[in-house]
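In this view, the complex is presented without one of its protein chains, the others remaining in place.
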Amino acid sequence: MSTESPSAAPRKKLPLKERYALLTRDLDWEPSYVDREQLYPFTRYEGIKIHDWDGWQDPFRLTVDAYCKYQAEKDKRLYAVLDGFAQGQGHLTLSDASYLNSIKLFIQGVTPLEYAAHRHFAFLARHLEGPAPRFAALCQSIDELRHTQTQIHTISNYNKYYSGFHSWSKMHDRVWYLAIPKSFFDDAMSAGPFEFLISISFSFEYLLTNLLFVPFMSGASFNGDTPTMSFGFSAQSDESRHMTLGLEAIKFLLEQDEDNVPIIQDWVDKWFWRAYRVSALVAAMMDYMLPKPVMSWKEAFELYFEDQMLSGLFPDLDFYGIRPPRHVDDAIAEKEHLSHQVYKIFHNFSSVAAFTTKTPDDAHLDWLSEQYPDTFDTHHRPTWEKHQRVEAGGRRMFFQGLPQQCQVCQLAISFTEKDDPGKLSFRRSEFRGETFHTCSDGCKWIFDREPEKYVQAWLPVHQILKGDCGGPTIPDVLAWYGIQTGDNGEYTGSPDEQFWRAWHDPSLKHGE
Amino acid sequence: MNAALRPVSIDLQESEENRALIEAIEADNPEVTTRHLPGLIKLQAPGQIVINRESVEERLGHEWETGEFQLAIVSYTGNVSEWDDDQIIVKWEH
Amino acid sequence: MQYELRHQVIPAKRQTYQNVIDRLGDQPVSRYLEGTLDVQPREHFHYRPTWMPNRELYDERFSALRLTDSYRFTDPRQYYYTTYVAARAGLHDDFGKTLSYLEERALLARLPAGWQALLSSIVVPLRHYESGAQLVSVAGARFAYGTSLEQCCSFAAFDRIGNAQMLSRVGIALGGGTRDELETAKRAWVDGAHLQPLRRLVEEIMVLDDWAESLLAIDLVDSLVYPLVYRGLDEHALLGGAVAYSLVAQHFSAWFADQRKWIDALVATWATDPEHATANRAALGHVLATWAGRAYSAVAALAAAVDNHLPMAETSAALAATAESRRSPWASLIGGAAS
Partner (left out) sequence: MSVKALYDYEFPSMDRAEVFDDDVLVYVHWEGNPIFCSAACFRVPKTMPFGEFVTSFVVPWAESDPDFDPERTQHWRLFNDPLDVADTKSLADLGIGHKTLLTFAA
């Protein structure tokens, strides 16, 4: 081996791309003492063919030192906002305490998904064969831990003063409406590494991320929730790296082998619908849970999905033979109704939820009429006005019982037929002599593809009726869910509302 | 619609820190249109959006690494086709 | 009105989340604890993994080493994401400054020939060792049970690739800003006789089914490599006119001291678990019996190569002493079970 001194001539600078490659993918070596298949046992059974892992492109070239520098800077800014907000009792400057119901839904439903992503991107960081995507997955894994923890820390301050935030982790494992996001991610994690990549990196992170997250953050901004806006936008800056990973993943898999194309198309079809059904929760949040709404679900869907994805992305993917997702027309047709139908579920069942709901007042109904001029007054407004009449008589109507759930998405079966918004859409399949109910053609198609998977689903309603959720009565179940007095039910008159009014009543003094 | 016409977009957090970046994008991409949403600005243009390090530095008055774009971005639509020391390009490929 | 509001103190209903209250009482707690305790899901997984039979998505049975309550283990460093990246931003910043200093003064180029040879044929090739250790650590990030534990594995995985990148940057600097030294290093890792026992060992550890066994097996190697290559040669570097080596090595020694904190705490927690202590000690004994000797042999080959370049450092002799000192704390934890 040569031990001559290298010259002390002027240092050369490696181009960014080459340097990045040397610091990431070049660290890998071909094992010769163990079999490659033993080292990477999970990359063959899904039928995906990869000929050259080096074909993976890295658009974001972030080495560990730069990563730590930028992320530390981002978090410094973020935690300064959190501390300032807490010290200044910033929660009192929110638009209204009812706004926080959307944040309850967020920490119970979304934060655990960030955590699941953290864990399963570590699976990709271990089990993908190419060093370049493994490193991208590792970065994403710890980013997702960041999102989990910044959310816990941001919301910690609200938890001190308001109901419904305190038991988010246990609730995610147990409470009926949280089975919707949980089953979605469990579905992806139980699949193979390539399907996970398409389900989460592509369908969730690229196709629908803007629809899922940006409305929450703009809503937060508009309603005085600076901390949530800050963690949200800060998380989104990582998200843009994840989007890049998602797009690179699908292109890479499509370029590797023509036989991959139909497999990927199938996954795009499945995961579009699966992720879209989760986004229904966001639809309800946007149209009903923000005291100061930002934009309607319909408008957001048109902007972020129809314009950007269908008109922008899919023509690009057409080059590889990928067409827009199956059932996408059903989603488009549903944009007039989705938020109303899902908030109806919440409104019916907040008696057994860790958030509260209320019937929209006239001003809110007028806003919805404006946003949905062709459908709202005919199909949805009359129902809310009936609730208003019932409440004027001193009653609040909840659903006295349990709903029928979709075997796949686990939402209550509450959606309507495309050609008849007055008629609930019921679909069913028979498998091994048993009937399985789904809410839509999309969910039925998903069930029928893989019935062996979906028959395992832990459907909260059926579990309650088996007696496996703390006991036979509703109070038993609520206790088992971890719901505390005042978490659930109607917003008006709830502890959150009463405290809020008292805190904002200039004639009263508190804490003295 | 072909790749040169289909809109790409970049959403940035609207803050004092990002003002020079936003101005640089607007100057270097004459076809860009903007839309303001609470807390963020959405920049959209047909075909592609280019971010030049030099243009940002000119407006900032100090050094700026393209990696710092990570501190500003909220979301985007398109494909990041170039990201080197001097330039970031978001465009559609096909 | 809002101005007035700010002068009223609103009493908190609770100080932290309910799961933390259940464990520690209702009191303010650190961001580390709030962001760590009970975060991982525990029950009601909807579907079984298609990639492994007889396991749930999160399952204690991914390892033989178990804890009655996984949160009996917490990270002594109390790293959650933000404190972790802040600490590492500091480390990489310091390292970057060291490297700039060395490059500006051409100090790597001026190293005595033996030290250059050491870097070129032994130290820079360890970037691949780090990369293998990264793969091992990240398995724990996915398969460990409980957030406190997997979080340490996640950070360790990121650390390992960070270490690999630091070593690579030394290689680039040593090659005068080119990739030449990295190519040399890779050839040494893949073909160099002195590194083959180590590479074989790492590959065999990487394919183990039990993530904890592989993590500990790598730790047994680390416990020899780090004291020997970084801390052990530091003193000789200063005496032998190789300040540049000392400046580089300090960052790796600092990292290893940090890594030790959580690994040692974890081993102690496993070994003293109220329900699983006996089984855990047996499992730890098995790890030692299987891997300690292999680690020693692999590192001995490396130490012999160091002796070739730097006979004065007496690295092989130092190895024997290091191995002795590393075995005892483990052996005491597990009742002196393994040799």
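Order of writing sets the labels: A, B and C. Residues in every chain begin at 1.
Keep in mind that, in the parts below, contacts are C-beta pairs under 8 Å (C-beta built on N, C-alpha and C of every residue); 3 or more make two chains touch, one makes a residue touch a chain.
Please read these numbers as outputs of a predicted model, since none were measured by experiment.
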item	value
Chains on display which the left-out chain touches in the complete complex	A, C
Chain not shown: contacting residue from A:229, A:354 or A:412	A:412
Sole residue of A:71, A:201 or A:341 that reaches the chain not shown, by the stated touch rule	A:341
Residue touching the undisplayed chain, where the options are A:39, A:86 or A:402	A:402
Touch criterion as defined above, residue of A:38, A:456 or A:498 at the omitted chain	A:456
Sole contact to the chain not displayed, among A:435, A:473 or A:507	A:435
Absent-chain interface as seen on chain C, which is shown	48, 50-53
Footprint left on chain A by the chain that the document does not show	41-42, 45-47, 192, 341, 344-345, 347-349, 379-380, 383, 386-387, 390, 393, 395, 397-405, 412-414, 422-424, 426, 428, 431-432, 434-437, 449-453, 455-459, 461-462, 465-466
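Here, only the chains that are shown with their structure count from here on.
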item	value
Distance-to-centre winner among chains (Cα means, whole assembly as reference)	A
Remotest chain, chain B as reference, centres from CA atoms	C
Pair of chains with maximal C-beta contact number	A-C
Centre distance in Å when chain A and chain B are each reduced to the mean of their C-alpha atoms	26
Separation of chain A from chain C, taking each centre as the mean of its C-alpha atoms, in whole Å	33
Length of the line joining the C-alpha centres of chain B and chain C, rounded to whole Å	39
Touching two or more other chains - residues of chain A	73
Residue list for chain B, restricted to those that touch at least two other chains	none
In the complex with chain B, residue positions of chain A that touch it	15-17, 59-62, 66, 70, 73-74, 209-210, 214, 217-222, 229, 233, 236-237, 239-241, 243-244, 247, 294-295, 307-309, 311-313, 315-316, 318-319
Chain A-facing residues of chain B, complex	1-3, 6-9, 11, 13, 37-40, 67-68, 70-81, 83-85, 92-94
Chain C partner contacts - residues on chain A that touch it in the complex	1, 3, 5-9, 11-14, 18-19, 22-24, 26-34, 38-39, 42, 45, 63-65, 67-69, 71-73, 75-76, 79, 88-89, 92-93, 112, 115-116, 118-120, 122-123, 125-126, 131, 134-135, 138, 141-142, 145-146, 148-150, 152-153, 156, 159-162, 165-170, 172-174, 179, 182-183, 186-187, 189-193, 453-454, 456-458, 463, 482, 484, 503-504, 506, 509-512
